[in-house]
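As you look at this complex, bear in mind that one protein chain is not there, while each of the others sits in place.
Chains: A, B and C, in written order; residue numbering restarts at 1 for each.
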Amino acid sequence: VREPLLSEKGQATVDVREGSPLPDDLTREELTLPNPSEPETARHYTRLSQMNWAIDAGPYPLGSCTMKYNPKFTEDVAADPNAAVHPDRSARSAQGNLELQYRLQEALADIGGMDAVTLQPPAGAAGELTGILVTKAYHEHHGNDRSEVVIPASAHGTNFATAATAGYEVVELPSGEDGRVDLEALEAAVGDDTAALMLTNPNTVGLFERDITEIAEIVHDAGGLLYYDGANLNALLGRGRPGDMGFDVMHYNVHKTFATPHGGGGPGAGPVGVVDELAPFLPTPRVREAETGSGYERFEPDRTIGRVHGFAGNWLVLIKAYAYVARLGDEGLADAAAKAVLNANYLAERIDLDVPFGPFHHEFAATAGDRDAADVAKRMLDFGVHPPTTKWPEMVPEAMLTEPTEIEGQSSLDDLAEAFNLAYADTDEALDAAPNRTAAARIDQVGAARDPRLSWQALDGE
Amino acid sequence: VREPLLSEKGQATVDVREGSPLPDDLTREELTLPNPSEPETARHYTRLSQMNWAIDAGPYPLGSCTMKYNPKFTEDVAADPNAAVHPDRSARSAQGNLELQYRLQEALADIGGMDAVTLQPPAGAAGELTGILVTKAYHEHHGNDRSEVVIPASAHGTNFATAATAGYEVVELPSGEDGRVDLEALEAAVGDDTAALMLTNPNTVGLFERDITEIAEIVHDAGGLLYYDGANLNALLGRGRPGDMGFDVMHYNVHKTFATPHGGGGPGAGPVGVVDELAPFLPTPRVREAETGSGYERFEPDRTIGRVHGFAGNWLVLIKAYAYVARLGDEGLADAAAKAVLNANYLAERIDLDVPFGPFHHEFAATAGDRDAADVAKRMLDFGVHPPTTKWPEMVPEAMLTEPTEIEGQSSLDDLAEAFNLAYADTDEALDAAPNRTAAARIDQVGAARDPRLSWQALDGE
Amino acid sequence: MSRANGTPYAPHTDEETAAMLAAIGVEDEEALFDIPDPVAFDGDFGIEPRTEREIRDECARIFARNDDLTEFLGRGHYGHYVPSVVDHLADRAEFLTSYTQYQPEVSQGFLQALFEYQSMLVELTGLDVANCSMYDAATALGEAATLADRVRSTSGDVVLVPEQLREGKRAVLENYCDGADMTVETYPMADGTADVDALADRAGDDVVMLYAESPTVRGCLEERLAAIGDLADETGALFALGSDVVALSVLESPASVGADVVVGEAGSLGLPTSYGMGLGIFACRDDFLRQVPGRLVGASEDANGDRAYTLTLQTREQHIRKERATSNICTNQAWVALRAAIHAATLGPDGLVDLANDCVRDAEALAARIEGLSGATAPVHDRHHFREFVVHVDQPAPAVAEDLEAEGFAVHAIDDHLLQVCVTDLNAERTDGLVAAFEEVL
Partner (left out) sequence: MSRANGTPYAPHTDEETAAMLAAIGVEDEEALFDIPDPVAFDGDFGIEPRTEREIRDECARIFARNDDLTEFLGRGHYGHYVPSVVDHLADRAEFLTSYTQYQPEVSQGFLQALFEYQSMLVELTGLDVANCSMYDAATALGEAATLADRVRSTSGDVVLVPEQLREGKRAVLENYCDGADMTVETYPMADGTADVDALADRAGDDVVMLYAESPTVRGCLEERLAAIGDLADETGALFALGSDVVALSVLESPASVGADVVVGEAGSLGLPTSYGMGLGIFACRDDFLRQVPGRLVGASEDANGDRAYTLTLQTREQHIRKERATSNICTNQAWVALRAAIHAATLGPDGLVDLANDCVRDAEALAARIEGLSGATAPVHDRHHFREFVVHVDQPAPAVAEDLEAEGFAVHAIDDHLLQVCVTDLNAERTDGLVAAFEEVL
């Protein structure tokens, strides 16, 4: 049952100029928007919500997205009205917020093996940009003229786009035969122009870059920095720290690693950690213990890159990340990684699809072989689960990149495996016709892009 | 997709005596219960919720149930941790709660035209029992030996059960030809044994008892009291007050009239209002302005019937009722009644079924004629709405007692009417097979009663 | 286009209202009301409508007038920490804003949740049947008495209860007994629990129901429940046992001591301290199935042969059986039962047992600390305690309680020189403060 658009349920047009305190030439004539009653609003969004998959509905094993359960109590912590202050408050009158910022900075630095952390970037990609801008500022400060960022072909798309946004040329590094970085190819790719290598570890098929020490040496020897894309940090919690592996700068995806809700696309938060040498370049302000007296203060790093967000980032999300880290503690963090890896390996064992590389950690890229991975995924929807990420990374043909995370249990993984296997073994006709037990049948995405209708105004006359 | 029982998802057995601080002979050996993780718990109840109709999902026009929208902000008001105190606090240290109790008592007294109100009864039926116990105590105090309560045949089942619980014999009053109380029949029914007449007004087919003044006179002349069942008060808000009509005692259904959520069966609250003469008999304690100094105090009415709840009733529900009354105010209360009546009359106009009596107010009893009302209702489920109350009251054959309340708009009522009409006109086969677009198909209720399995323990071996 | 309704929750635009009136064929809304002038009302209650923000502020101000006390209060109403997930799940609109499940095909979610709640109570009580809620422990006790009245063949009309009983519980019971022409009598207590020997002397044919509870109102655990059960059995009285959902997690199973009915409080799970709002337990043996008060959810099948749930045995209920119903209850505490079930699921059996064991240990530990103070003796009763215990103070108890309140702590004054103190996970970390306050005021 389709839920009508709010606009279809009734709009009202208001004469803006009637009774306006502003002169007519500063105002619009009228405003036309939906005017539902509160009960109608409640029903509209309740019904919409019922047409939406979520981690609270079932497994959501999107590879590289790390969709895990968002503990409810973190919502309550973040809803504290005392935390909801204006960013322009004096440090003196916002000691509570500064303290929490400081504590989270410290915890994240510990977890990443980094020396200094900024919480300002409002999402993972913003963290990447921050990290690369810091890298750039560092090189510029040292008079290095470096124009390239090296990125493995299998990396997240954001890495490439980030490097470009920061004004770098991208040097794409082909994957080695074993799915990992090929040291010889790396040697060939880096040089005097190399500003940084951006690397995810474990990489996007879940493989740990065993040669990380050598990789770091090669990049550092060439005068480049090593950037850690934190998207897969969940696999390493308590088991390995980017800082210990030679990474100079990294971002954390708090919705991936620290279980803050993804909210259907955000808000996230992408704190950035760096080694001491890079700390002076971090965005301003940062928070530290007060140099005189007690409490906390804001300060501007000496050679700051400025800002990457208008204010202090996605504050409410950061609070939730703090609460999650506090809830798990050392044992919980390490166990989250252990169970995430256990689950991925168990699920891979249970499915009939081939998994070309290994040993993998928290995720694996199965191949649908001669089936269309996207079709298999659509069919999986009919079996009451959410499918994995499809057709990426490209080094695995018809890839189904699967990351169950630590929150699934054996029976849930068995259900998931069954959905995989049933869909994979199904007829071409069934795959083409899928999904057919969902709120909408297969959606014409090509048509949507060919004739973009992006607002209810664009639907007028339909 | 069926959601397994929690027990089917996994139970654990704990050896209670191991590590117990109690001697073995005071403890059980073991305890076996489900042990889901928090994510599993969240999914279980999220999925269950998705298999449940609610007022936030769509119309819920159960006649005499008054299912209207529960304003969300009232939840926030009731969630105030400062309100969550222990009932045994001293009055001095619970002034906030006492103040709110007092304010609500006053507002309800105004709305009902009553002199004194108790908030203690935890539901409407408990309110009825309270009112009848007060009636009984009043008669006993005045040395009246009266053993009967007169109740119209069309009254809510609770009226009969309440009278019996209080130890009265029930005298059933047949409905008049016009669906209302027949004055002659009433004259015949009341007498020296009459303790009270229990009456709903408008009655359970939405008809206002026009002869209410005469009714009151007949009952009072016989020495009986007049009890007002508040189930249908929503139709009268701001238009008429039980106290002005001669009622001596009444209960309020806060989930019906004051929009507190019904919670799938409760908690409700059933405050009771009485005229001055009956006030000394109300449950203890009540709340009043302090006789000395400022603030509020608890007091025991002189000839109290004692208690009808262990503590202060369903407190969190009462808070929501207060918030609702405050939100609407005079105009809102009167308009709620007006729109409720408008909606019922509009819907009745739009459906193809006969509506035998009128003019009705907030609800009407359509008749399914030669169709089975329960089958028509099941078929309505397939059209995405919730059906009305069926086969009651019995004075209308194959009754479909319908109360849309004020919260539905014209288009929603049109949808409801369409569902009515489609189902009513459908084939016998379709009605028998209905529902078939719901989470469960038609459920065998006879079998459930014949072979009661009331726990997962009773399902063992299935 | 504009909407100028008195109630913000009606959606009607002026145009819609006009169109609807026209469809009905009347001039205005007034014309739909059939209320004779003499009893019509002009709508003037003097209640000013306020915005939701104003009301939130107003109520916050009102509730802030409750003193900020650490409560060591119990005696039938207990607070335990309610995990956040309970609120988030129970508050889902499909649960909170639904009605009683009269159309089970679109109510499977709530029905299953209530079925699970019943099952948890079956495990905790060891009895065959549990209903899906009563209002609270007091009304559940009242309903037990009326059930006893219906099912027992004794010649008598006496409901025998402990001398020491929560006053509210006794008062509610009296009201239920009154209608059934039963009388409530008491049996003596010895050191906080039933004086079983005196009880044996009192028991007889005139007793319809014998009620005991463990923990007792003074927090003591009964040690001879089986003997009490035997007494009831011998005299043909119904044995009703009162308890609490947390205590039931560790105490000997009511079924094993011969309980016919278990009543009590389950709101100690799922609810914060809420001024006494509760959740009544009602469980019993299979024999009384068709005499159970309140709603029952049963398993059945749907037309596809799939398991499905429905309200069942409704012929017991008021909307079918009217004055011959087993109870007048209609609206119950379904949503509170849902909360308790979620809380129990969140704890699991390990968590429940841990919580219950802490109720024993923390009470013992706190009593021992108070015993160490001059001017106070605790626990007064030489029993095992659950959550709470009685303290003897040399000074007048009400004055001590008042002084403690001034120090920020609330305890019960239950007699001239007796206080009662209740400790749970919510206040256990504040016992240092309480002990210090005691030292201060004694």
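In the analysis below, contacts are C-beta pairs under 8 Å (C-beta built on N, C-alpha and C of every residue); 3 or more make two chains touch, one makes a residue touch a chain.
Please read these numbers as outputs of a predicted model, since none were measured by experiment.
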Shown chains touched by the chain that is not drawn here: A, B, C
One chain isn't shown here. Among A:R241, A:R286 or A:R371, which residue touches it? A:R241
Touch as defined at the start, partner being the missing chain; which of A:Y228, A:W315 or A:F420 qualifies? A:W315
Contact with the hidden chain, among A:H139, A:H262, A:R286 or A:R371, goes to A:H262
For chain C, residues touching the missing partner are 2-3, 52-53, 56, 81, 83-84, 88, 91-93, 350
Residue ranges of chain B at the interface with the undisplayed chain: 10, 12-13, 35-40, 42, 46, 71-73, 75-76
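We adopt the following convention: only the chains that are shown with their structure count from here on.
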More contacting C-beta pairs: A-C or B-C? The answer is B-C
How many angstrom between the C-alpha centroids of chain C and chain A? 46
Inter-chain centre distance, chain B versus chain C - centres from mean C-alpha coordinates, in Å: 19
Touching at least 2 other chains, the residues of chain C are 8-11, 83, 85, 87-89, 93-94
Got the chain A residues that touch at least 2 other chains? 10, 37-40, 42, 46, 71-72
